[in-house]
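Removed from the display is one protein chain of the complex; every other protein chain stays in position.
Letters A and B mark the chains as written, and numbering starts fresh at 1 in each.
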Amino acid sequence: MGAAVYFQHIKEALATIFDGMAVTASHMIRKPYTIQYPDRIPVRVQDTLPFRYRGILDVDLEICTGCLACDRACPIDCIAMAIEKNAQTREIIISQFDIDIAKCMYCGLCSEPCPTGAIHHTTEFEGADYSLESLIRRFIAEPVVAYKPKKGPEPEPDLARLLERGMKYVDEWAQPGADKAPASAAKPAPAPKPATPARTPATTRTPAKPAAVAAAKATDPAPVTEKREVAENTADAASAETAINSPAVGERNASNAPPSAAKEDAGKNGEESNEGTAPSGPKNSPS
Amino acid sequence: MTLNMGPQHPSTHGVLRFVIKADGEVMREAIPDVGYLHRSIEKIAEKVGYHGFMPYTDRVDYVCAMFTNQGWAMACEKLAAIEVPRRGEYCRLIAAEFNRLASHLLTVGLMGMDIGAMTPFLHALREREMINDLIEELCGARLTFNYMRIGGVAWDLPPGWREKALAYLDHLDPILDEFNALFSYNKICVQRLANVAAISAKEAIDYNLVGPNLRASGVKWDVRKDIPYSVYSDFDFEIPIGSGEWGTIGDAMDRYMMRIREMVQSSRILRQALTRMPEGPVLAKVVRNFRPPAGECQIRVESARGDQGWYVVSDGSSYPWRVRVRTGSFAAMGIIQKLSKGLMIADLVVLIASLDVIAPEIDR
Partner (left out) sequence: MFGANASHEWAVATAIVVACVLVLFVIAVPFASIVTWVERRVWARIQSRVGPNRVGPNGFLQWLADGIKHVCKEDVIPDEADAPLFKFAPYLVVLAFILPWAVMPFSSELILADLNIGILYMTAITALTVVGVLMAGWSSNNKWSLIGGIRSAAQIISYEIPAGLSIFPVVLMTGTLSMQGLIRAQAWEPYHWFIFANPFCFAAAIILFVSSLAENNRTPFDLPEAESELVAGFATEYSSMRYLFFFMAEWGNMFIAAAIIVTLYLGGWQVPHLGFNLAVINLLQFISFLVKVLVLVFVSMWIRGTLPRVRIDQMMSICWKYFVPLGFINMIGTAIWVAFFPHGNRLMAMVMFALGIAIVAAFGWRVAYFTRRSRMELYFHPTI
């Protein structure tokens, strides 16, 4: 090590340590970035959280339509619901609505398909308790009749208030639509770079892929219109952008077929497409 | 002497175990032992279906969850030939780049903590908390976002968010300079990191390294530029490459500085994206009972830890047949055993921190 390098090391050490200490000194005179939760804060933290915050789930049972969309959507099976359809009055009776918040992973997939916003995330996050039993929130004490959405605005003021809050929550979610511009620079999805060359076992399957894709395209329109359970704006795509102004509940639910009918459709289509495409599945296992 | 750097340890990034064979201070071999965080996430996909798997992808790598979300969404979209609206792609890109910033902040902070400087760690985490606040306003969660959906994203930008995000980016630039002055350019940090565990370009490619680890060794490969996906080709940004200016090419200092430079580039992309967002919907119409046609697809996403590969096989039903995630951290574990020969025990910690190994990503 030459003399120049030696003294350069010393100079660098002193200069960088000087700089570093200046930075820390500047932090000593600034205000600390600490929220002294829970007692030394001006407002409750729950009130400062954004509206979309995914805290502990809550259900407004008065506006629950009993459609079971949340039960189906939950990926971890933390919602347990039981409904019956009264044959004479054609009313839906909900006899059980339990949410196990210990299991819940706060993903929001249940509140997305809810037509009225009955099930929603609150800004509560303090749910710690002493017993595991108390973490199963049971919302039904005795069987209740499900809410039937009206065609126009809701007449009853209490329900209208709940509905307004629920729809406000639901409207935060993105409204599906498609790009208007035909010459958009968005890449066409089925034009990928081919898989890495080392994957030779896949060659046996590549002839099947275009056929499968074509078959899917052929059957695509049918499932899309029949199996739609998500409440969507059924107007054409051009008005999808104006979906921020939420239509009344009645319009939203126009396409919300009763759950049993949708299930039947799903079952039929399931059988069809399973027959058509099942053979390619088991062949995958060796690779 | 055989030592055990056990699964409970203050400085392995997650639950990792190393069996170290050492001669005093200098190691002969450090054998990694992974698997402590295996949760069968890939198998769970076969049970919960396509839409339901999105929150599970957050847990594959919880530090940069947006990229795993994006990988899964892109894989499903490719299987079913769904096109994401342009504004949706922009939202995805913005969320992903913010997440890259947050993840790199955590990594450089952890490097500080591992070599003994607690202050840079807390400064980096403070900045990360501000990003978390932004993302919390966007999607409601701070760590496991579940922001993206098949066909787009779940929420549009809330009103006023764009201005807040741009203000944050203005605030971040001097903070990065301050961070560099405090830690990155400090002589002690440079001495600890330079010339430690240098990986040559050939070695890096042989051992399957990706992301900043690969680029630090001089290989110019970034999925955003080389296999562009989403709308990355619309943006003007650079790919920093390791140049060995502090020591050798591909040493720990290069890998660390890659992340600092990538943060600057992410900030650049974000500014461009936020200022020219198109209007339109953010979510394409996708059926609730998603059933892509039978087939397979492979997707590559440039996550904060590198090239993340998703391979999904569908058999036409509403549950995937097989899902496979290939993450950068898993490959990085493989090279540790080879590099550890001749390193000191203190350097092993530096090596793990510079490779940015995150345990959940290794074991899934």
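Heads up, the rule we're going with is that a contact is a pair of C-beta atoms (placed from the backbone, for glycine too) under 8 Å apart; a residue touches a chain by one contact, two chains touch by 3 or more.
Computed from a predicted structure; not experimentally measured.
Among B:191, B:208 or B:317, only B:191 touches the chain left out of the display. In the complete assembly, the contact with the undisplayed chain comes from B:168, out of B:72, B:98 or B:168.
Across the interface with the omitted chain, chain A contributes residues 9-10, 17-37, 41-43, 45, 48.
Interface with the hidden chain, as seen from chain B, comprises residues 1, 3, 5, 9-11, 24-25, 112, 114-119, 122-123, 126, 130, 133, 167-168, 171, 174-175, 177-178, 181-183, 186, 188-189, 191-192, 344-347, 349.
FYI, only the chains that are shown with their structure count from here on.
In the complex of the two chains, the chain B residues touching chain A come out as 48-49, 51-56, 58, 77-78, 80-86, 88-89, 119, 123, 126, 129, 136-141, 144, 146, 149, 151-156, 158, 178, 181-183, 185-188, 227, 229, 231, 234, 279-289, 291-299, 313, 315-318, 321-322. Chain contact summary for the complex, chain A toward chain B: residues 9, 12-13, 16-17, 19-20, 22-24, 27, 33, 49-50, 52-54, 69, 73-76, 105-109, 112-113, 121, 172-181, 184-190, 192-193, 195-196, 202, 205, 208-209, 212-213, 215-217, 223-224, 227-230, 232, 240-241, 243, 266, 270, 273-274, 276-278, 280-281, 284.
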